[in-house]
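Have a look at the structure below before the remarks.
A single protein chain has been removed from this complex, and every other one stays in its place.
Right, chain A next:
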Amino acid sequence: MAYRSDDDYDYLFKVVLIGDSGVGKSNLLSRFTRNEFSLESKSTIGVEFATRSINVDSKLIKAQIWDTAGQERYRAITSAYYRGAVGALLVYDITRHVTFENVERWLKELKDHTDAHIVVMLVGNKSDLRHLRAVSTDDGQAFSEKEGLFFMETSALESTNVENAFKQILTQIYRVVSKKALDVGEDPSAGPGKGQTITVGNKDEVTATKKVGCCSA
């Protein structure tokens, strides 16, 4: 997969990956950004990130995706990195019901630490493990509708729906942001090369960044 160079994008979106430990967040990320999967990945400590750019409506969207550690003990550290996120993939493991039960707690985390307008997608991962399924698609779907979340089942292993999930959330963010952009004038506070800053909601931080011009450093 050939991606355009790093600096070459129209929008930069920060997206966070959250959910219980072991549900497959890091592998979803590596599948999406590097097309890699590993049965033997190490646990994530703290936060890590990776990026990839995709086209939406002929605009180049660069996603800066932050992967977080899932264990409760790390919340204090990781939640600091939710700041400025315009999207979140909340992942559970369809073979471990407890990871689905914990989704509500994760939603609360998001509510406490992010902007209300953040786009959230619920992701039921490991759909390849059909024989071990412990959470039905219907349950995932129903819960998402109730909470107003987007929903998708994925398999990082088989590469099913991974691309779709990220594309869909990035497209939704783009919709929100570009709609918002109509109401926002040029932002004089945007630094050189940082482009036009559009906040989703009214937080002070840079959440989505639109490049102005084509060749800023």
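Basically, contacts are C-beta pairs under 8 Å (C-beta built on N, C-alpha and C of every residue); 3 or more make two chains touch, one makes a residue touch a chain; residues count from 1.
In this section, contacts and distances are computed from a predicted model.
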item: Which of "Geranylgeranyl transferase type-2 subunit alpha", "Rab-GAP TBC domain-containing protein", "Dynactin subunit 6" or "E3 ubiquitin-protein ligase parkin" matches, in UniProt, the chain that is not displayed; value: "Rab-GAP TBC domain-containing protein"
item: Chain not shown: contacting residue from A:15, A:54 or A:69; value: A:69
item: Interface with the undisplayed chain - residues on chain A; value: 6, 21-22, 38, 40-43, 45-51, 64, 69, 71-74, 76-77, 80-81, 98
